[in-house]
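Partial view: only certain chains, each at its native spot in the assembly.
For reference, chains read A and B in written order, and residue numbers begin at 1 within each chain.
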Amino acid sequence: MNSFGRLFRISVFGESHGNQVGVLIDGCPAGIRISEDDFTNDLLRRKSGAKGTTPRIEDDKAFISSGVFNGYTSGSPILITFQNKNTKSEDYNKLANFPRPGHADLTAKMKYGGFNDYRGGGHFSGRLTLALVAAGVIAKKLIHPVSVQAKLIEAGGLKDINAAIDHAIKNEDSIGGIVECIVENGLSGLGEPFFDSFESVLSHAVFAIPAIKGIEFGSGFQAAKMFGSQHNDQIMDSKGTTESNFAGGINGGISNGNPIVFRVAVKPTSSISKAQHTINLQSNKREELKVTGRHDACIALRVPVVIEAVTALVLADFMLVEQKIPHVVS
Amino acid sequence: MNSFGRLFRISVFGESHGNQVGVLIDGCPAGIRISEDDFTNDLLRRKSGAKGTTPRIEDDKAFISSGVFNGYTSGSPILITFQNKNTKSEDYNKLANFPRPGHADLTAKMKYGGFNDYRGGGHFSGRLTLALVAAGVIAKKLIHPVSVQAKLIEAGGLKDINAAIDHAIKNEDSIGGIVECIVENGLSGLGEPFFDSFESVLSHAVFAIPAIKGIEFGSGFQAAKMFGSQHNDQIMDSKGTTESNFAGGINGGISNGNPIVFRVAVKPTSSISKAQHTINLQSNKREELKVTGRHDACIALRVPVVIEAVTALVLADFMLVEQKIPHVVS
């Protein structure tokens, strides 16, 4: 299913080289002031054009055509679309029979019997994250004053991200990175044991984002190397404030009021100009492939705002379920 | 919600020191031969008693009271329960006002207004994983001949797991570990883009297991340090066999037929005999706490079979959705 959420539910649609991509948001409370300017900042953060990102430039203008009335959400489903304009399908047509290593080309072809739109990855394209970011803008308004902040803390194994990207570009190669996200504002009680733990629901949403290879909360993989006496966060008061935060703000699947902290691993962009090997599906022979087209040297640069978006979506849903947001905001 | 799955759906219930724990399985195909012996092996692997595990010994006998008729699943909901016998609630009564660091004691108390059963962690207890393992036994039968194998590959930062546990026991401390799981048998086409990617659904299930702090697929966090030219798995044939498997058997959220590989980080057991600090909820003062009771020095020892179980549950559900398992097996 291309949908997510219980009471605040989003559905994404569209293809990289089709008419548009977009999102349908259901269950959004009424009374939230929305203007198209609200989207500018987050869409810019996701946008390409900077060093290390693809030169495919779209104006990425959000068009809201349902669910907003007189400038406020109306309680009905909100449809937001983004037109595709700067598509160069010819870059991709030749790839129809050359599944790109690291991409969904071959799995999609097998799953959909070859009926899938393969151009630019079709529905599997990272362009779909535009829809996530747009929905995230509304979710962030909903959860205010809870704040969600994600940033790239490492690329290609380096803290000096700029240097890492230069290195990758020079090698006509791509690199991955690590994004860290922090949720602040003392929200306790979000999440449920077996099976909707906070980590369960959040990781479900995060792994919907293309290129994510791992997620860890608080101490994460480091926890496996620690002693219990080091790892346990000593409790300081009855609100649950702790000395350390190896738990990442979550105990037993439920947020404990301390900052929620998690990190995700982003793989290097799969599309690279370097020669690779794949199978020619027509001849059934292995051939060399150079993915020309337009690519990001480090897709991880554009991921933080997407991570923020899905985190805000998850928070909005949990907060509606926990009755921390009303159905009519005024 | 204490439920998971779309067409193969399980619901867990029970408390550590209540009458029983158990699982209700809905959507299980009819015609699968089930006997109580089927559970023996997996329950033993989860069982405690060995070095590094708690001395609380339960007979862990699965009692099936619905949904199986004349030795075969009938198509109706299957209820499996495990009686709790060896409970020592007195060990826990004194903890009612002393939330244990690292546990759900305080978050549960806050979320449920103090009405939760706090004895032994109540519904948050690791004992609930018995229910998962039992459901997993049935799921494994369903997905056969697909195989799921998990093992502990590291504890306390060491590959020599035995030594790591000895060290922890000597220090009256606990340690974490890393579990690796591999799914083999050429299943392609499982998983969906946005939002039910294979990684999304699997991580959702995995984070329902207590003590998990992170999950990574294939290259995982290492991907963040790699070049695209290293990371891309070169495609060798039209079935999608690849030279390497950094993708962990999944592209675009869909299984590609190569082995599915993932690792999870397990934190050190939170209950330790060493002195820690917490808040006395009656006096509202910080006090020292030694969790006596009975604990695992390395809970990660008992996690692999639980990981296998939830992986099998996820596979069963995906395979039913993808029509790779019929509703009547015969």
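The rule is simple: a residue touches a chain if its C-beta (ideal position, glycine included) is under 8 Å from a C-beta of that chain, and two chains touch if they have at least 3 such contacts.
Source: prediction; values computed, not measured.
Counting every copy of the one repeated chain, the full complex in this structure comes to 4, with 2 of them shown.
Criterion: only the chains that are shown with their structure count from here on.
Rounded to whole angstrom, the centroid-to-centroid distance between chain A and chain B, based on C-alpha atoms, equals 26 Å.
Contact residues on chain A toward chain B in their complex (touch as defined above): 1-4, 12, 99, 101-104, 106-108, 110-111, 121, 123-124, 128, 154-157, 168, 171, 173-178, 188-189, 192-197, 199-201, 203-208, 210, 212-238, 240, 242-243, 246-248, 251-256, 265-272, 274, 276-279, 281, 284, 286, 300.
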